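Inspection log for the structure reproduced underneath, given as structure tokens.
Of the protein chains in this complex, one is absent; all others appear in place.
For chain A:
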């Protein structure tokens, strides 16, 4: 599975601050909706592929990230194609119709999906999960004034991220152990399939509780007392390349807004 995987590297994008990458990632999703003609989309494509190229990660990883979403993308694209009303009708059948407008719309939607997925893949492939969690924590720190427990959220996030692989290992181990006791998975009726999850789920929960208990004790015995007065080992550093990145997305947004004004 590619989701949330990190590929170590030494590219310009790898070295960027996670906050700038997160910010640009979120801004990019908003910017995508500013584009409404092929020139706009071309610009977005160039922007995204510049990112892909700068990250120095093989394009095949991005395509792999796209694969699990492909069904959803095609589903949406086909529905857009069949149900969007338009003037120049090419094809008509019952309530379904395909017009030039709907075809163009479908293509745009397709690109929107692909671009958003590519962008988020750049973020996850070039940022180690814990750094990302740090980025989210510091990014949310202004919310402290609104009494949002930012430190606790950040801590929970980094602990969860760290335990994902461990829990995955546990799951395989328990599955194998139950298979060895004659359990069949993914066979029989829906009810049987649901029932067959119990012998995995209960041990998994029990071991998670135990792990949580052990971890809490280990943390306390090492002097953890909450977020107040803690220093940070991993320092995030905002560099000039981060500023450039943020400026680039602002320029993109401005260009797209201007272009849509002009073309009208």
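What we mean here is this: a residue touches a chain if its C-beta (ideal position, glycine included) is under 8 Å from a C-beta of that chain, and two chains touch if they have at least 3 such contacts; residues count from 1.
The criterion applied here is as follows: contacts and distances are computed from a predicted model.
> Which protein name, taken from UniProt, belongs to the chain you can't see among "OpuABC protein", "Electron transfer flavoprotein subunit beta", "Energy-coupling factor transporter ATP-binding protein EcfA2" or "Pyruvate dehydrogenase E1 component subunit alpha"?
Choosing among "OpuABC protein", "Electron transfer flavoprotein subunit beta", "Energy-coupling factor transporter ATP-binding protein EcfA2" or "Pyruvate dehydrogenase E1 component subunit alpha", the correct UniProt name is "Energy-coupling factor transporter ATP-binding protein EcfA2".
> Which of A:30, A:96, A:164 or A:177 sits in contact with the chain that's absent?
Counting the whole complex, the residue in contact with the absent chain is A:177.
> Could you tell me which of A:128, A:149 or A:199 touches the chain that is not displayed?
Once the missing chain is taken into account, the touching residue is A:199.
> Footprint of the hidden chain on chain A, which residues?
The missing chain touches chain A at positions 170, 173-174, 176-184, 198-199, 202-203, 206-207.
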